[in-house]
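Excluded from the complex is one protein chain; the other protein chains are retained at their positions.
== chain A ==
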Amino acid sequence: MGQARLEWEEEAVCVIMCASVKYNIRGPALIPRMKTKHRIYYVTLFSIVLLGLIATGMFQFWPHSIESSSDWNVEKRSVRDVPVVRLPANSPSPERGDLSCRMHTCFDVYRCGFNPKNKIKVYIYSLKKYVDDAGVPVSNTISREYNELLTAISDSDYYTDDISRACLFVPSIDVLNQNTLRTEETAQALAQLSRWDRGTNHLLFNMLPGGPPDYNTALDVPRDRALLAGGGFSTWTYRQGYDVSIPVYSPLSAEVDLPEKGPGPRRYFLLSSQMAVHPEYREDLEALQARHGESVLVLDKCTNLSEGVLWVRKRCREHQVYDYPQVLQEGTFCVVLRGARLGQAVLSDVLRAGCVPVVIADSYILPFSEVLDWKRASVVVPEEKIPDVYGILQSIPQRQIEEMQRQARWFWEAYFQSIKAIAMATLQIINDRIYPYAALSYEEWNDPPTVKWSSVSNPLFLPLIPPQSQGFTAIVLTYDRVESLFRVITEVSKVPSLSKLLVVWNNQNKNPPEDSVWPKIRVPLKVVRTAENKLSNRFFPYDEIETEAVLAIDDDIIMLTSDELQFGYEVWREFPDRLVGYPGRLHLWDHEMNKWKYESEWTNEVSMVLTGAAFYHKYFNYLYTYKMPGDIKNWVDAHMNCEDIAMNFLVANVTGKAVIKVTPRKKFKCPECTAIDGLSLDQTHMVERSECINKFASVFGTMPLKVVEHRADPVLYKDDFPEKLKSFPNIGSL
């Protein structure tokens, strides 16, 4: 909804803007042709009309914009003024949570319906104040954090105010902290929500569950089928794949400004900063400190702070006072021990400090564990192993520790640092369950941005040598050189592994020759006519291509022998994710001009192959046609050049691999193209090709081409061995 609105808005803006631009351009050009009197008349009329339009527009929009800039909501200005709802003592209460709930049993997916954007719609109930029969409030109306959370949802793409179209309902009854509410009455309040329906599709957020003395690990408010986003689930209460485990928000995240500290060894190897630690565990930690001295720091509550000092922000060891959370940045590992509750806000502080959390809380479900890989950012130690913690941590190599520190900080930045981040991650997880085919991947959830940029995910990653029997499809792009085309067809048809020949007829003014004229070959031959004479037609993913291997070949390449082509196909089978071509080219950095240069001379290296004759996987046709970055595709079509360089860039960028040059071939020599080989033309040609490289490198934002020093030859190439025993004796020369 939000998205659609934005688009509409931009359109409206454009209509006016474009119009104004048009007038500005046309105005002066029209004027001289009119007489002065008329001109003034027209100008005045025109300005009046325009001003009128603007004025109406402003009248329509102005007042509301004023409203929005302040608070346009007139009647509900303060939280204290929200309507009061009285709950009769005997009003119905939901049943306790159903532990066997799963998405496909307790969640009504029909409400989410078909959605082209694959986004769930979330409705928020309006805020009310609930009181019991005696007029005593059921809970605090709303906490700062819950207000932030609902605001974040309301501002997001998930929000809808149309209750009938909503897929997920979020009550405005604040249950973040169980201690601030009356369990039974809150449950009654939930039950009277207009779409409650046993809690189906309702989402409750709770960070501090349970209460004394036994501190349940999930919210005690009976909630029937409602989903619970809870901080502090244990394996006994967490409904895998239904509930969402969320962090306990640390208010310090917003209150304290803590500059980021890079990974690396820190003053204390192990640090414990929690105040409420069970005496037995504290003893264990103190023992660690006694044993390992300076490298372990166990902090406690300060007892003798002077008045006015915020004790939450201080920690003490004997008489030494430390600032919290700053002290966490001095620790490589920081203990996150269970208190009465499993979920601890200190986890958020620790992550923020880039300290690797050592989670000691048996059966605790870590926040967002459904999608986050906590092994990369934390160490989980069983409670009975506290005495061994030091040894366990020391076995972790330094490089891995630094990786974990980086990961910890990234988790905080992405999923912990604000209530909004927590709310969005929660909704995304639920969204991923409902639209699994559009779900975020492991990498999207877990890789820090730097890793995402540098990593390459090869689309053809499976090591697989396609069967030879599949063969390849040759695609010949032609304009009108029929004679040469026929020779190419005849030559290529001699290659044993050819399975189909596709002629792309790029000439709209002339019909391809009649069927009877075409050479008779042993494989199917198809002619595809194009709508426009574009170079990119050569790389179009035609339906006629049935094999994975594609041989792109120009209509004037007749010098390649059948052995050469067959060998090229065999090489492609061993490297199906690469461009396999004949003449190789190189890109070089020109230090004088400070830019890239195209090189076709006798070099010892290659980074590109010409696609005048090259084998590649047909998937790259799809990529070239639909996923080419920037305007490269149009640019190539406009300049009628460099489509091969563009393909080299594309493949190298997506696979991270170099091309394979096959056989000694350095040039495509053909009788027709002697003119192009001429010296003067060659010069301009080289300049143009260099331009292409620079242009593409700037569009890709990097230089993806990889330089290698090898080419592929048949095993016995130029070996002292009887020619007739070689599989590919007829490998041409340069």
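We take it that contacts are C-beta pairs under 8 Å (C-beta built on N, C-alpha and C of every residue); 3 or more make two chains touch, one makes a residue touch a chain; residues count from 1.
Keep this in mind: contacts and distances are computed from a predicted model.
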Suppose you had to identify the omitted chain by its UniProt name; would it be "NIP7 nucleolar pre-rRNA processing protein", "Proteasome subunit beta", "NADH dehydrogenase [ubiquinone] iron-sulfur protein 3, mitochondrial" or "Exostosin-like 1"? "Exostosin-like 1"
Out of A:263, A:339 or A:367, which residue would touch the omitted chain in the full complex? A:339
Just one of A:460, A:482 or A:699 touches the chain that is missing; which is it? A:460
If I consider the whole complex, including the chain that's not displayed, which of A:120, A:142, A:636 or A:703 touches that chain? A:142
The one of A:48, A:89, A:309 or A:392 in touch with the missing chain is A:392
